[in-house]
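Now for chain A:
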Amino acid sequence: MEFALNEEQRMFLNMFRDFAVKEIAPRAEDMDHEETLPPDMLQKAANQGFLGATLPETYFGAELDGVSYAMLIETLAGASMSVAVTIAAHVSLVAMSILEHGTEAHKEEWLMPMAAGEVLGGFALTEPDAGSDVMALQTRATLEGEEVVLDGVKTWVTNGGIAGLFLVFARGPEGVEAFLVPRDTPGLTVGYREPTLGLRSATFHTVYLEGCRVKLANRLGEAGGGSVVAQRAMDRMAVALAAAGLGVAADAVEVAAQFATERVQFGVPIAQKQAIQNYVAESFIEIEALRYLVYRTAWLIDQGGDASADVAVAKAFSARVARTVTNRMVQVMGGYGYMEDYPMARKYRDARTLGIVGGPTELQFVRVAQRIFAGRDVEIVP
Partner candidate 1 sequence: MKVIVILGRVLDPRGIVINRRRGRIFVNREEYLLQPADRCALETALRIKDGMGADVTALPRGPLPDDDVLRQALAAGVDRAIYIVGRADSPPYDDAAWTKVVAAAVDRLGGADLVLTGATTLDTGQGQLGPRLAEAMGWPQIVGAWTVEAVDGKVQAVLQTGEDYVAVEADMPAVVTVLPGALKLRYPDGVRLVDIYRGVGEIAAALEQWNVADLMDTEALVPLLERRGQDFPPERERGTRLAGTVEEMAQAAADALRQRLRR
Partner candidate 2 sequence: MDFTFSPEHVALRRMIREFVENEVVPIAAELDREHKVPYEVMRKLGELGLLGVCFPQEYGGMGAGETGYCILMEELGRVCTSTATNVGAHIGIGAMAIYLDGNEEQKRKYLTPLSRGEKFAAFGLTEPGAGSDAAAIRTRAVREGDSWILDGGKVFITNGGYADVVTVMAVTDPALGARGGVTAFIVETDWEGFSVAREEDKMGIRGTSTAELVFEELRVPHENVLGKVGEGFVTFMKSLDMGRLTLGAACLGGAQAALEWAIRWAKTRKQFGAELAHKQSVQWMIANMATEIEALRSLVYRVAWLVDTGRPFTQLAAMCKMYGSEVASRAIDMTLQIHGGLGLTRDFPIERAFRDARIAEIFEGTNEIQRIVIASNIFREHGVRIRP
């Protein structure tokens, strides 16, 4: 077992921190209040190689290992979880799906522009009546010769506002299938943007597919292989989201610890009060446990194989840690924690979304339970 970062990883981490501190943190509050994500920031992230983080160098990717990628998302989330989730969705949900399941032609066409930030990826799985239940999808894919016609409504489409390429899931004749649908395809309309509690600079849209025609060649994976594509993508995203939770929790403790050092009540800095020390200490312990869980899960993904129970463990724990830690840190900052002029209120709102975005914690519990009861002659269904 080797727990130390190697030299390359340490170098990456410095680079990530530099970017987060210089480029994101100073604008994080304004971005959140205006609910926008400035294109120039994404372009700068692309220039650093972040938008092709885990893609191979052949496609101008940065070819980061899993742990480094987790550290990237963690560090970005420390400054702004919206930015972290936007980039993670682009990389983990869309670009990596193309790399893993796409044909050579798909890769040639899309991966380089995606790494360069010219095309951003959007992920269209959820529907009004099918949240986490992939089998309940209503969107239909009808085969017409060499073309496929897509009809249906997708909600909570991640990166819906900025994506140039959507990964759309629909029910075809042979089961769930995944298609690459460029934004300008006739019949695809990007509609309502969800006004959200947190992640306000990320965009979640409703996308309408009405007689939306794409080539059959745009199908990712085999006929009826869409649920595998979806499952793999969700697994990768779960690790990234777990890393984001780690980042937001760790940074919250930094901010609150600084505050507790400066805030004087009853004659002493509140850092000297045991209640505050307990909040900070308990949070720190949870963060450290989460940190190594996230890194290990990221490493596990790199090793290949089915890791869906492992990522569920990381995601569920991260959602809980992020929520409880930011909740405590709001408390440390008192009234200032509730004001939107300080970063803690935003971190608290952002962190809360983790229990739902990317699948609710209860569903992750089911996955973990399935692993525990596997081979014991009981069937665990959600």
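The candidates came about this way: all candidates are chains of the complex that A comes from, given by their letters.
By our rule, contacts are C-beta pairs under 8 Å (C-beta built on N, C-alpha and C of every residue); 3 or more make two chains touch, one makes a residue touch a chain; residues count from 1.
Since we're looking at a predicted model, the values are computed, not measured.
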Options 1 or 2: the chain contacting chain A in this complex: 2
Chain A residues touching candidate 2 - in the complex, by the definition given at the top: 126, 129, 131-133, 136, 155-156, 194-198, 264-267, 273, 275-276, 323, 330-331, 334-335, 337-341, 345, 348-349, 352-353, 355-357, 360-362, 365, 381-382
